[in-house]
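Removed from the display is one protein chain of the complex; every other protein chain stays in position.
Presenting subunit A:
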């Protein structure tokens, strides 16, 4: 079932491909598929260009600061996804952030990780270099060598 889903995804635009997946929308199999398609996946209210909630907006801004590319799903578009992801993650609120198929938290956790520097490290462990880390490395390079 998943192989046929993946073949569809490679050929077709994202939303159309999702509809062709045989798993029921909002089911565990369906959501397992969504969180597998990109290293970073965000379930939010609204879209990155138009967040519909302050908490979802906070996640979008943090991702933007770190220059992270991610797939996002607007739970307001589909009630089955909105309720399904809460059961799938065992987490009652939106937004929800997945990193390499693992749920890492919502807005509060992401904010704390961002403020403490943990987010940069967690991204790096998963093969993603944060823009903020790149800036730091550039600054270190341009410092004059100490005698």
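Following the convention adopted for this analysis, a contact is a pair of C-beta atoms (placed from the backbone, for glycine too) under 8 Å apart; a residue touches a chain by one contact, two chains touch by 3 or more; residues count from 1.
Criterion: contacts and distances are computed from a predicted model.
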item	value
Which of "BolA-like protein 3", "EF-hand domain-containing protein", "Cytochrome c oxidase assembly protein COX19" or "Probable electron transfer flavoprotein subunit beta" matches, in UniProt, the chain that is not displayed	"BolA-like protein 3"
Option from A:25, A:76, A:109 or A:132 whose C-beta touches the chain left out	A:109
Where the missing chain touches subunit A, by residue	53-55, 57-58, 61, 90-93, 103-109, 111-113
